[in-house]
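As you look at this complex, bear in mind that one protein chain is not there, while each of the others sits in place.
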Amino acid sequence: MTLGQQILQQLINGIALGSVYALIALGYTMVYGIIRLINFAHGEVFMIGAFVGYFAITLFKFSFIPALIFAMLFCSLLGIIMERLAYKPLREAPRIAALMTAVGLSIFFQNLMVYLKWVGASPKAFPRVIEITRYEIMENVYLTSDKILTLGVALALMLALQYVVHKTKMGRAMRAVSQDKDAAQLMGINVDTTISFTFALGSALAAAGGILYAVSYGKIIYNMGTMPGLKAFVSAVLGGIGSIPGAVAGGMLLGIVENAVSAAGMSMLRDAVAFAILILILLIKPTGLLGKNTREKV
Amino acid sequence: MPVPVLETKDLTIRFGGLTAVMDLNIHLDEGELVGLIGPNGAGKTTVFNMLTGVYKPSAGTISFCGELLCSAEHSVPPSQISIKGIARTFQNIRLFKELSVLDNVKIAYHQHVKYGLATSFFHIGKYAAEEKEIEKKAIDLLQLFGLENKKNEQAKNLPYGEQRRLEIARALATRPKLLLLDEPAAGMNPQETQNLMELIRFIREEFDLTILLIEHDMSLVMGVCERIYVLDYGRVIAQGSPAEIRTNPKVIEAYLGSEGIA
Partner (left out) sequence: MKKSTIINLIFVLAIGIALHLLRKAGFINGYYDHILTKICMFIIAAVSLNLINGICGQFSLGHAGFMAVGAYIAAIFTKNPGLIIPEAIAGMPRFFVALIIGGLMAAFVGFLVGLPTLRLRGDYLAITTLGFGEIIRVLLLNWKFVGGASGYFGIKPYANFLSVYVLAVITVFIIQNFITSSYGRACIAIREDEMAAETMGIHTTKYKIIAFVLAAFFAGIAGGIYAHLMQAIMPRDFSFLVSVDILLMVVLGGLGSTSGSIMAAIFLTLVTESLRRFQSLRVIIYSLMLIFIMIFRPQGLLGGQELSVSMLKEKIKLLFGRIKPEKGYASTNGTE
């Protein structure tokens, strides 16, 4: 295998992983964009999405796509409930209050899963939803069917999101509210509904991310959301928090870098790399790659 | 010729496509009380934000007492500017709302505190004397503003006019040479405005201040200011004495669209 082939192979692997980060990062970035909150529980929505998919397939005998849609719907609802019950009462409170609530929700969901008899603390094998076949797209460079599935679903969802945000009334409302909540309200936009919708959208994407992640790793566990959640947040910051294309670019980039680090034989440091990137980006360009420089009005 | 306290050269700032302030050239001599007026959205507050380091100018320079303070290439954090001697109030009052009136003023004294960090851990040496001194100075200041009997109240519980006065007191506690007041009379009744006018004249003498004042209340501006700059769409369209400004056709036109001049 030549170096060129190796690089190409790792690039493919990196993009597949990165597309999952991107899906989660989209939720972070949209919620942050609209209510300036780091929703720490977002990684748990990702995890719950994977579990709902698991039960849909094993218990209800759904096939892959219906299970995916079911999990996305379930998590949308969860996102809306979470927002209404926990975050909405704190919208005018100091930011630290909402952040703490988010942390509380995050560990609540994790430990609730441990507590539930049919989930528990030990990992579960995620059912094979697709026959793993390897296609040699170039000499020594392979694409596996699960990666195609991941990339395909992620891409389709990103396009759908693009459509929703730019071509629908709700999308326009989302953009308006994230610019200026009060002005949007005056223009007759229902701010509450828009925020709920944003949570629903972000949570659905996270659920999809969770299932795709489960498909490639074959295992699910109650704390599976922590690290991907953290990394997705780093992706969002890397791309410029609040920016939708930024979240996608950041996710891909992080996936690629992480894969490169693993391929270079330093997989132990894989998790540390995301952290190093976060520190670096905050030092060099805190607005991220595609973020805009906004100044607080005084 | 004496060095002006404040001088800006071609000061410009853009927000994306909007040029909020364009080629601003103003100067304030020692002890002057100058007004900065203009219709809503003219860029007055933005000028203050550049002067205090809150916004970085896109072009141009600001000099303070003959020294280059900041420019497009060289930005200085607001705290540094405060320490150099420029203090301000905010258009939409930014007191430390949950804290007591006294603490609001004490906090502004912090830049002059004479004991070090280590002393603060153990409350030894100069600590007690210095804290007493800070408290005394803060109370003296509150007394000038008629707020000493409310020193233990939370700032947010003061009536509006008193909050405005407290903000000025807090700014003075930093011991500035130049004081920037952003619409200090906003929301006050005529009587309060009248008192404020006297207060502003008084503190200028008492503290040897140079003052730049943004105000919509024309009676106040015309009453206290020696000189006035008029800003419209980010540019200075007129300057001169109150009498000159009152009769300047450009100014009248700029204001006709909005509220008319008093």
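A few points about this structure:
Order of writing sets the chain letters: A and B. Residues in each chain are counted from 1.
Basically, a residue touches a chain if its C-beta (ideal position, glycine included) is under 8 Å from a C-beta of that chain, and two chains touch if they have at least 3 such contacts.
In this text the structure is predicted, and so the values were computed from the model without any measurement.
Within the full complex, the chain left out of the display contacts the shown chains A, B. Only one of the listed residues, A:Leu105, A:Leu205, A:Val248 or A:Val261, touches the absent chain: A:Leu105. Summary of contacts with the chain left out: across A:Ile12, A:Ala247 or A:Ala274, the touching residue is A:Ala274. For the chain left out of this panel, the touching residue among B:Pro77, B:Pro159 or B:Pro190 is B:Pro77.
Only one residue from A:Ala93, A:Ala125 or A:Ala264 touches the chain missing from this view: A:Ala93. Against the chain not shown here, chain B presents residues 52, 54, 77-80, 82-83, 87-88, 90, 94-100, 102-103, 106-111, 113, 115, 117, 119-123, 127-128, 130-131, 134, 152, 154, 170-171, 173-174.
Chain A residues in contact with the hidden partner, per the touch definition given at the top, are 36-38, 40, 86, 89-90, 93-101, 103-108, 110-112, 114-115, 121, 226-227, 230, 233-234, 237, 268, 271-272, 274-275, 278-279, 282-283, 286, 296, 298.
Just so it is clear, only the chains that are shown with their structure count from here on.
Centroid to centroid, with C-alpha atoms defining each point, chain A and chain B lie 46 Å apart.
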